[in-house]
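Let me give you the structure first, and then I'll get to my questions.
Showing just some of the chains, left in place.
When the chains are written out, they are named A and B in that same order, and each has its own residue count from 1.
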Amino acid sequence: MTMWGSRFREALDPAAQRYNASIGFDRRLAAQDVRASAAWARALRQAGVLTPAECDTILAGLQQIGEEFAGEGFVYHENDEDVHSAVERRLADLIGPPAGKLHTGRSRNDQVVTDLRLWLMDHVPALDSALADLQGVLVGRAEVELGVLMPGYTHLQRAQPVTLGHWWLSHVWPLDRDRERLQQLRRRTSQLPLGSGALAGTAFPVDRQALAADLGFEAPCPNSLDAVADRDFAAEFLFAAALIGVHLSRLAEGVILFSTREFGFFELADRYATGSSLMPQKKNPDLFEIARGQSGALIGELTGLLTILKGLPSAYDKDLQEDKQPVFRAYDRLAQALPVLAGALRTLSVRPERMAAAIDEDMMASDLADHLVVQGVAFRQAHEVVGRWVRLGLEQGRGLHSFTLDELHALHPAFTAEVYDFLDPTHSLSRRAAIGGSAPAAVAEQLAKARRAIERTPMDSPPSETIKGAGGSS
Amino acid sequence: MTMWGSRFREALDPAAQRYNASIGFDRRLAAQDVRASAAWARALRQAGVLTPAECDTILAGLQQIGEEFAGEGFVYHENDEDVHSAVERRLADLIGPPAGKLHTGRSRNDQVVTDLRLWLMDHVPALDSALADLQGVLVGRAEVELGVLMPGYTHLQRAQPVTLGHWWLSHVWPLDRDRERLQQLRRRTSQLPLGSGALAGTAFPVDRQALAADLGFEAPCPNSLDAVADRDFAAEFLFAAALIGVHLSRLAEGVILFSTREFGFFELADRYATGSSLMPQKKNPDLFEIARGQSGALIGELTGLLTILKGLPSAYDKDLQEDKQPVFRAYDRLAQALPVLAGALRTLSVRPERMAAAIDEDMMASDLADHLVVQGVAFRQAHEVVGRWVRLGLEQGRGLHSFTLDELHALHPAFTAEVYDFLDPTHSLSRRAAIGGSAPAAVAEQLAKARRAIERTPMDSPPSETIKGAGGSS
């Protein structure tokens, strides 16, 4: 059964029908379609289009369909073009003629985008919560490894000492921004298209404000043409997902590097590492590589949807059917990745002695320059002097600490014996005590702030949608 | 002069130097670099690193440099690697040795990203205001053309009647969402990196909270490693810009279509249309085509930056130098496009008679089905009946209104004489009176809401940054 055949003298070509059908992927909207249909039935009753009895019959039918979907007992027919037709077809099976009244005053154009918005409103909180879990793991590690010295890098070259706690926390804040974005986009998603009809608004006196409230939306969309055409919320979700992907890729890159034998800072737990079919000794960070790779796929989904939207004339065009798969795929990737990465990070081993050993004394070069600054030398000059000291060391194959004060005076008269203190990495750390710095006290404050950020008021989430800590996808 | 040469035995290869240099594009940050440098000098004084006299000397020098930039009198040197070096070099020219103290405790890593954030904080309000201007034009037209009947389209096929006022407004709301996004991302941009040093925090007791306030930031970035590595704000701006571009492309598509001779709804003013070098009769909507095309370029900028960020290990990597050009280009495209499109839309002529003539009576087919619904027929059946009526009309070459009530009764007994009222487009319109619908009263309410939305509290904007109505770029 299609919902539109009578005007046509010939049925759709079978290959064209397959090409046109979205049931292969929009069936994921089943629960949302049932929920929105029930709300629509109530709105039609309120508008006087359905009698209370008709409405109750429809609601009972929809209830059963919802249970069939939940129990995976729903049987699709070959001719179900999309989830909306499938639900209406099944409703007719169950309750007969009154089913034909449900589609009064609505269109698949406002229906499908309502379903997709509902789906996102249901699933974004689950993602948010999986992000919070990952943040929790990072903060937990930061707390334990607050004081573990490690080299900080820029350009992947050793730069200045930091602590592992500081490093873990540096990956918490990007996720915090992600969660803020999710919260804001969820609110923007929460505008109800239903009641916009095909494009010009519903022709029955439906109370859209009440309908919005019934479905948990903040407000009805203000313009019916825009309501059926707008996929900003999906693009915005894909952007947020892509940026989460980028953040995970950067974290993954760090873990992959630190797990190399050359760095040797981290070792993955056996149950979060994989081997080689050929090389028996291999222990590979596959999970982090997949996460890094998937950031590319997520960027591609975003590009794809934006390109689909480009240049579409207003109101509904069928191109918009291509909006759902990228959203589902992006969600699935993250829903699968986040708990796995959380598990892997929670269980990896750290080698503080390797980290400490990687702190070369020339990483304190800027501190040495600061020593001169404290003596009143201008920084630019101090930098130049220490640069020469470093070069001398390289040329003579000597450590910086081996230079005598006399030798240093030859470089600049302002050096004092205190300069040798500045070669100590913990001294270097302690000097960076301003907000956000790597001094232990500053990191401790930061940690407390991070804990508070994780506890940001969680979004309302229907209890059924969760991303399991064990990595199960919803 | 480079800021880092003394450790090296050889100067940078000249071709490598050109490749490495960013002065060709980061000079756009000149005003921001001067401003941030002045704030940094004040922070160093507060931290006791600069004496009040040194600080005053530096501030006076920076003031003069700022004026040189503003007056385009600043002379770049061949060896200026980036705007930061150029400013410091010029400062040394002007005030001598104290200039060498300015870079104390900061790094180009925190400096450059502070400048770029400041630049965006300065320019986003100008964009917001240009968007509001465009909204104003759309709303102004909507007010005048509130009651102008036009065909509404889905799949580019005539669907149901709407009004031109409703159509104009359908392009106001996407821009409203854009402006909300800009406001939110501007706030997220307003986190201060300065004081993060190269990666580990500044080693001097700078009050970063005060520094943030001095520069108009909301708060200091909470983690120094993240602060120098984070370009989320730039990616988010590019996403917002790409989505604005998509919205403009959809509006442009509508205008291009409606300006064809086939549609004939719009005619562009001569001063917003172009001709052909070969065909003397041509009048082309080039400006709208460029806007449509640029949405592709804007999507490309977003893709590019996200890809650059993917997989970067934490803290600063030089890849990040590639962040600025996409931001500048995206801004420039929109800053140029918005006032031009506003002008073109304000001045185009509308042909109400062409629009009215394009309203075919079969566009009321869903109303005819509703007529049966009102008589108690289930919508699904009513739809099927009217579909057959439409097919009969096509087959017999007859208009729907030409069918007699007897003929209609052959299709379904529930038809009454009232059905002929349902063929009237104004009747169709008036039925769509729910919020967001195309009934004149609903559109009038929508219009008032749109006017209020335009007046959203404007962002603080330095008076110097404006996108001129005459299309001037800032």
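Here is the rule we use: a residue touches a chain if its C-beta (ideal position, glycine included) is under 8 Å from a C-beta of that chain, and two chains touch if they have at least 3 such contacts.
Everything quoted here is computed from the prediction, not taken from an experiment.
Participant: Hey, this file places 2 copies; any idea how many the whole complex holds?
Facilitator: Full complex: 4 copies of the single sequence.
The rule is short, and it goes like this: only the chains that are shown with their structure count from here on.
Participant: Measure off the straight-line distance from the CA centroid of chain A to the CA centroid of chain B, and report it in whole Å.
Facilitator: 23
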